[in-house]
Every structure is written in structure tokens, then in C-alpha cells.
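One protein chain omitted, others in place.
Take a look at chain A:
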């Protein structure tokens, strides 16, 4: 006998993500899910973003890593609440993991939560965390061909941050080819060239994010 199921495979994750989304909306907290490779400068970008936005918004950071709390310690050193999630080998965050981290934060006092997903351009793409936006970071040394190799992540991102543009002179990175490949995949996403550790270009990116946060307040 055949049983018709028509059931989304990630049903459990998606349901919990919807619950989280409702909680975030109720507390007027904007949640940003940051996707990128290991070493692309996620933490540096977060630190630069905090610097640009901390006067206007109350910010917290949730760090997803397979192990260690080095990233969370860097954030805490800036006086910003940070919660570390160790996925213990899992290659992406799921909404159940995020919920445990969110539960220890005081949502009523926050305007922005930045979630640093596990460094990976593949797996986090399909997991809804209840976030307001997924944004991805690509760094120049990774190469201009990444949109061709990892189309999924470039497609779900609402904005693309191109980090480490200060290294363009020493890498063979064709910015035009990169931008045109991103346009093919995701015509509406703005691309923000930045050098996170130097602060170059951070203003435009931070302003885009600030506008999105203000929209829900």
C-alpha cells in the first residue's frame, strides 16, 4: 500500500526555525546568519561590523564552530555578549542548536544578533535558522571562481561581502568575472568590497545592514 507523505525532509528544522523567527520578531531583534569558508575573515568582519554599529544598536554574537571558543573570546573582549556553539563535528548550524544559544540571551534588550555559521560554503545553505537574512562572505584569496563552484550559497545570500580586497594586488582575482558570476546566480544581491581588518568599505556594508535592522524596529 502506498502512503502519500508530501513531507519536507527538513520539516523538524523548519518548524523550529519558524518558532524562532516569531520570537525574534516579537522582540524586534534582527538576526543575521553569516556564511563563509574557514579563514575568509568572518570574525574580523563581525568585529568591524560591531565597531560600525554598536553606537546605534545593542548587538550579540552567536559563534558556531566545530570546536574551541577562540572566536567567542575575541568578541567578548570587545564587551559584546557572545555565545559559543560547538557543533562537535557537524558542518552547519541547525535551528535546535541555535535555540539553545538564543535561550541564554536577553532578546528584549537586543537589536541585532550576528550568527557566525560553521565555516563551510555548502551545508549551511539549506538550513533555515529563523534568521532575517543570510549573508555570505568571500575573501579574495579564495579565488574568483567560487560562485561557479558553490552556486547554492551565492543564491541564498541577500548580500555578498567580498573581504580582503586589500590583497587584490597580490592575487590573481578577476573582480569583473566574480561580479558577473554572482549576478548570474543572484541578480538582486549587492556586493560589498571590504578589507575588514583595515576598515575599508565597512561603512557601506554596515549602512545596508543598519537599514535592514531599522526596517523591523
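The rule is short, and it goes like this: a contact is a pair of C-beta atoms (placed from the backbone, for glycine too) under 8 Å apart; a residue touches a chain by one contact, two chains touch by 3 or more; residues count from 1.
The rule we apply is simple: contacts and distances are computed from a predicted model.
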For this session: Using the UniProt record as the reference, specify the protein name of the hidden chain from among "Helicase XPB/Ssl2 N-terminal domain-containing protein", "Helix-turn-helix domain protein", "Septum site-determining protein MinD" or "Hydrogenase maturation factor HypA".
Result: "Hydrogenase maturation factor HypA"
Exercise. Which residue from A:19, A:56, A:73 or A:126 sits in contact with the chain not drawn here?
Worked result: A:126
For this session: Give the residue, chosen from A:25, A:107, A:148 or A:168, that touches the chain omitted from the document.
Result: A:148
Seminar exercise, completed: Residue positions on chain A contacting the omitted chain are 1-13, 90-92, 122-123, 125-126, 147-148, 151-152, 155, 181, 183-188
